[in-house]
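I am attaching a structure below and will ask some questions about it afterwards.
As you look at this complex, bear in mind that one protein chain is not there, while each of the others sits in place.
We just call them A and B in the order they show up, numbering each chain from 1.
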Amino acid sequence: VKKNPIITLTTDFGLRDQYAGAMKGAMLSVNPAALPVDISHSITAGDIFEGAFVMAGACGYYPPGTVHVGVVDPGVGGPRRAVVIETENFFFVGPDNGLMSLAAERDGIRRIVEIKNEEFMRPDVSRTFHGRDIFGPVAAHLSLGVGVCELGPQTTDLDFIRIPEPECGDDEITGEVIHVDTYGNLITNIEGALIEERLGHGEVEVRLKDAVVRGLHVSYASLEPGRVGALTGSSGYVEVAAREASAAALLGAELGDKVRVRRR
Amino acid sequence: VKKNPIITLTTDFGLRDQYAGAMKGAMLSVNPAALPVDISHSITAGDIFEGAFVMAGACGYYPPGTVHVGVVDPGVGGPRRAVVIETENFFFVGPDNGLMSLAAERDGIRRIVEIKNEEFMRPDVSRTFHGRDIFGPVAAHLSLGVGVCELGPQTTDLDFIRIPEPECGDDEITGEVIHVDTYGNLITNIEGALIEERLGHGEVEVRLKDAVVRGLHVSYASLEPGRVGALTGSSGYVEVAAREASAAALLGAELGDKVRVRRR
Partner (left out) sequence: VKKNPIITLTTDFGLRDQYAGAMKGAMLSVNPAALPVDISHSITAGDIFEGAFVMAGACGYYPPGTVHVGVVDPGVGGPRRAVVIETENFFFVGPDNGLMSLAAERDGIRRIVEIKNEEFMRPDVSRTFHGRDIFGPVAAHLSLGVGVCELGPQTTDLDFIRIPEPECGDDEITGEVIHVDTYGNLITNIEGALIEERLGHGEVEVRLKDAVVRGLHVSYASLEPGRVGALTGSSGYVEVAAREASAAALLGAELGDKVRVRRR
């Protein structure tokens, strides 16, 4: 992977406090030519799954060599390790708590290194803010061309977060809502491609809470106003959505709610 | 218009999800030297007028050659077209739903092109996320110097959004609140310059909900504490504001409320 000055950030730091700004400063102090690109600082506090989902949906679109830093890190200062994951196209830098694993696995993991070399950290590393003191500086060093193996020993251990597999019956797939986005779209763990593969062609029926919707639409614009419908969204998962409205609000639906897809 | 690596983004994607990050990645994959600059990702979901107002208030301050991308796009995947508008100083890239028209018109429209050439899009364009698959990549190609006419056929059609004109009587101008900003300032569609032009010099009276305020102040700091007043804001429109407080909250006022200005 060739060096590239783009460093993305996905954190739960929020947008009001000094945390994201301090971390970007610590990166730019190591490599003033780096381009910090915010993916999100609004991950729900401590929600590693949400952070992993967002990273998996965004990181893959960046050019080869991009360094992706993730900091949703409730275990900071405890025994959890700090790691760099080198994949086919990227470097991922952050805590070993699963946050980066989903995005990294999709790109193809090549090598994992535990960050140990203090030379690439800030002096006087705190035990409460590794984004500023370890992950940001290490990411910036990678963007300068520092080799992954200089950062610490290779390891094969890695905490994984995975999207729960839907259950596939003969004529029904049962999944769940794994993300509710800013529009109120209810994103499920059922990939659009799975439906055709398991249930064959032909119209399907999607059930979520009290709603029973027929067919998969091709776009939000083709949904009927005021009614929810289903479609395969931009990340490849089936979602229940409403046209210019929040499906989550219309259905009173939330994370973890069951979704059933069957052939009609 | 000479190429320039700055690409601004105005969207309703929100700040928590993967959408803004994925779009910035898709742009940087085309032009890794581009500088993505966030104008806003917090436009109210699907609110094209609000997006147009924000773009019109920000885009004009950028250097010539800047590419401005707007994505408030409830009609994505439907029949609405994708366009590039070349203006005196800028390129605007986004859906043909009026979002960019206000900013583009202010700068002087030179040429409109319908985006058709798939060479400048991501492969496998989705029908739900054209920001990532079409608008972002096209913007990045423009920032690399690709000619507007390579993107598709020229057109003269364009959806326009316009700020509603205030009604001008002999001794009164009647307008409305068109934007409530983060401070609770109530921005109207009455340009400060219009008052002098229509009502002549001399003190005016501004009425909004139960408030009757006298004169136009020159700054927020000259307002009386705890009371609303009127002034011409930084975009040139009369606004009803309060000193270190929200005029919207003090008056219970909202978008669309009538505003009357007359000479005393």
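A few remarks follow.
As a convention for this text, contacts are C-beta pairs under 8 Å (C-beta built on N, C-alpha and C of every residue); 3 or more make two chains touch, one makes a residue touch a chain.
This one's a predicted model, so the numbers in the text were calculated from it and none came from an experiment.
Where chain A meets the missing chain, the touching residues are 12-26, 28-29, 32, 35-36, 38, 45-46, 74-80, 126-129, 132-133. Within the complete assembly, residues 4, 6, 8, 10, 15, 35, 37-44, 50, 53-63, 66, 179, 181-183, 218-222, 231, 233-235, 243-244, 246 of chain B touch the chain that is not shown.
As a convention for this text, only the chains that are shown with their structure count from here on.
Distance between chain centres (mean CA atoms), chain A to chain B: 30 Å.
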